[in-house]
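Working notes, structure below.
Then we have subunit A:
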Amino acid sequence: MIKLENVSKTYQTDKIETLALKNINLNVKRAEFVSIMGPSGCGKSTLLNVIGLLDRPGMGVIEIDGKALNTGRDKDLAAMRNRTFGFIFQSFHLINDLRVLDNVELPLLYRSCSAKERRQLAQDALARVGLSARMDHYPNQLSGGQQQRVAIARAVVGRPLILLADEPTGNLDSQMGAEVMDILLKLNQEGTTVVMVTHDERQAKLGGRIIRVFDGQLVH
Partner candidate 1 sequence: MLKNYFLIACSVYVRRKLFTAINLMCIVLTLTVLLVLTAALQTLFYPTGVEGKSVRFLQVERITQTNKESSQSNGLGYKVIEQYLRKMKTVEAVAALSGINEVSVFQEERLVEVQMRHTDAAYWQILDFKVLAGRVYNADDFEKGRFVAVISAATAKKLFNVEPSVGKKINVMGQVFEVIGVVADEFHINAFGGLWAPITTFPNSSYRNEFTGYFSALLLAKNVGDIALIKDEIAQISKQINADEPGQWQSTHIWADGKLDFVARTLMNNQTVTDSGAGKLVAIIVAFMLLFMVVPALNLINLNSGRIQERASEIGVRKAFGASNAQLVAQFVMENILLCLVGGSVGLLLAKGVLVWLGSVGIVPHLQEDLNGQVLAYGLVITVVFGLISGVIPAWRMAQLDPVLALKGGAT
Partner candidate 2 sequence: MINLRAVHLLKPIWRRKFKNSLLSLEILLAFFVVFALALLAARYHQLYYLPIGFEYQHMWSVELQTSASSGSKIDAVAYDNFKRNVGAMPEVEGLGFVLYSPYRWSTWTTTYHLPDGAKHFSANQFEMDDDAAKALNMGYLEGRGFSEADEGAPHTAILVNKIFATKMFGRQSPIGKIVQDNKPGSPDARSYKVVGLVEEFRNRGEFMMPVPYLIKRFSPLSNKHRLGAMVVKVKPNTSRLFEAKLTQQLKLIRSDWGYRVAPLVELRKSMFATDTIPLIILSVIAAFLMVMVGFGLFGVLWQNTTQRIPEIGLRRAVGATTADIYKQIILEQLLLCSMAIAVGLLLLVQIPITGVFGESVNWTVFGIATVVSIFMIFSLSVICSLYPAWRASRLSPTEALRYE
């Protein structure tokens, strides 16, 4: 499903060049649940961003769903992100100016999809995270756990092949975190590939395969 070959990435900040990723080779199979772990600043998030095509790798080859990505065109990358990935962030990143339902609809805006269809899909997604009752609320009227569940609904509404979650429980207390993990696991069982960055060893174990990153390199 996801294949990284010799992927390296450097950051140029002011005058210092930092190597964020060094020769990463990674292979994630369909419907796998992969947890990426490692200390702060080791490059976990960068790795996730590179996989999610938000960040361009400096070197190396990325293959998603059997297709090698050699294009750099913004339009193609955007379409790829839209179809293939669903993102979940530590700090939710919901748009506070939009209702929950409109937030969930967001990924569907960037593909051809009628308003009615969008609405139906968004309602379904919200039902799956158990928030049908809250769809007319605004994000800041919800608790942290509820917000993250909205974010998950948004991530899955477009039926992506891969879910990318960057510390999805990092801003939540343990009970809420557990709820979110349950949903992710359920989605995984339904066939969605999940790649999750986490600090929590226990949660990582729930997923199955664990990848450890240290200083920009995979540690086996």
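A word on the picks: all candidates are chains of the complex that A comes from, given by their letters.
Structure notes:
Assume a contact is a pair of C-beta atoms (placed from the backbone, for glycine too) under 8 Å apart; a residue touches a chain by one contact, two chains touch by 3 or more; residues count from 1.
Quick caveat, the model's predicted, so the values are computed rather than measured.
When you check 1 or 2 against subunit A in this complex, the one that touches it is 1. Residues of subunit A touching candidate 1 in their complex: 45-46, 49, 52, 54-55, 74-75, 78-83, 85-87, 89-99, 102, 105-107, 109-111, 115, 154, 158, 166, 171.
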